[in-house]
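Coming up: chain A.
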Amino acid sequence: ADLKFKPGEDAKFNWQSFEDFKKGHDLKGQTLTIFGPWRGEDETLFRAVFAYFSEATGVEVKYSSSENYEQQIVIDTQAGSPPDVAILPQPGLIADLASKGYLTPLGDETQKWLLDNYAAGQSWVDLSTFKGKDGNAALYAFPYKIDVKSLVWYVPENFEDAGYEVPKTMEDLKALTEKIVADGGTPWCIGLGSGGATGWPATDWVEDLMLRTQSPETYDKWVKNEIPFNDAAVVGAIDEFGWFAKNDKFVDGGAAAVASTDFRDSPKGLFASPPKCYLHHQASFIPSFFPEGTVVGEDADFFYMPPYASKPELGNPVLGAGTLAMITRDTPASRAFIEFLKTPIAHEVWMAQSSFLTPFKGANKEAYANGPMKKQGEILLDSTTFRFDGSDLMPGKIGAGAFWTGMIDFVGGKSAPDVAEGIQKAWDAIK
Partner candidate 1 sequence: MQQLLFAIFTMVGGVLACVVYFFGTNWLLDKIFPSKGLTGPQASKNLRITNAIRPWLFMAPALLALGIYLVYPVFESVRLSLHDRTGQQFVGLSNFRWMLGDSEFRQSIFNNFLWLLVVPALSTFFGLVIAALTDRIWWGNIAKTLIFMPMAISFVGAAVIWKFVYDYRSEGSEQIGILNAIVVAMGGQPEAWMTIPFWNNFFLMVILIWIQTGFAMVILSAALRGIPEETIEAAVIDGANGFQIFFKIMVPQIWGTIAVVWTTITILVLKVFDIVLAMTNGQWQTQVLANLMFDWMFRGGGDFGRGASIAVVIMILVIPIMIWNIRNATREMER
Partner candidate 2 sequence: MTGLVLKDIRKSYGAVDVIHGIDLDIKQGEFIVFVGPSGCGKSTLLRMIAGLEQITGGDMLIDGERVNDVPPSKRGIAMVFQSYALYPHMTVYDNMAFGMRIAGESKEEIDRRVRAAADILQLTTYLDRLPKALSGGQRQRVAIGRAICRNPKVFLFDEPLSNLDAALRVATRIEIAKLNEQMADTTMIYVTHDQVEAMTLADRIVVLSAGRIEQVGAPLELYERPANLFVARFIGSPAMNVIPAKITSAGAATALELTGGRTVSVDIATAASEVGKSASFGVRPEDLQISTGDDYLFAGTVSIVEALGEVTLLYIEGLVPGEPIIAKIPGILDVKRGDTIRFTADRAKLHLFNAAGQSYRAL
């Protein structure tokens, strides 16, 4: 196969790991089917990654994806024709697959590897551990490719021009918000629209603010509904979000526009002239929706959504999302593929092509394609707490339903306690 980076050529890659892996695995003639969420550009990047796997092992990899991958994987596993390896971004769905016995445990060795090699390793192990069909918890998934969500995007030149500083604390961020208003500008662009998934960007806000106002344990309890949704802690976080989103002066177009503006369109306000807003909270993927030719790091940049100075005990929490690989059919090739993911090269190849973050400490940071990526990688590595997107951890009916709807109602005018109570009711209904 065509390898994007010639082995041995660029020193930033850990070629040794590739050679080692190659030596340990000879599976010539076997095939491996991988079902993943990546399509379009992402797919090309991923193909470049597994090309190394094929090169090393001789396994022929067949990758496929689908617009309805959620539905597809359910159908395929139920019908008994699953792929060998599935990569999915939804822990909730994975939990379900595990509980129905469609997944193969990855074993203690992998668990230990994660603990040792991933930053905030315990967080990752917890995330990837699910109850199997037999009721015993085990590691079923391997986190690979992470998105950081605790990012605020801005245009440095606009900041410079207006004389604004990147805030280091949440208090500063709030002060900056008010200052922009005082200067006659609009601070935020917030768009929750996403067709059938409208509302999800707000859940990221709430989760981020939850991590900044509550302990990670509370967060965990929240996503497992061990504390009710209408617990004061949660209501508080929702109201924090409301402070930003429900103030007509703070958001472009006023609070009414928030729910209906498409999330893909909303960052464009940053680049308008005059600027429609100065700040935009969104995950690391958003630059693909910036106007063509925008150079991240120059024309646009981001900063870490800061924690409250008043709550130092919470450290630097990072909210993220990501994809997890799992074995849906236990073959030597699929085992080998998981092993492959443990090599630095599997991470570095993608890092070097952009839009890939990893908490893997063994991967060379220098491999990141550009400054901003590296900076995000550092945010990830510097995090004291990493928490996966809560709405993805909740049952689908809540995390991809009631929570979204609730947030829309919330920006539409409903009060936080009412909204939270409604969501809790929905949660009760599915128990």
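The definition used in the following text is that a contact is a pair of C-beta atoms (placed from the backbone, for glycine too) under 8 Å apart; a residue touches a chain by one contact, two chains touch by 3 or more; residues count from 1.
Candidates were picked such that all candidates are chains of the complex that A comes from, given by their letters.
Just so we're clear, the structure is a prediction, and the values are computed from it rather than from any experiment.
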Interface partner of chain A in the complex, by touch - 1 or 2: 1
Chain A to candidate 1 touching residues, read off their complex: 68, 70-71, 74-75, 90, 92-93, 95-97, 99-100, 195-199, 252-254, 256-257, 259-262, 276, 395-397, 399-401, 404-405, 408, 412, 429
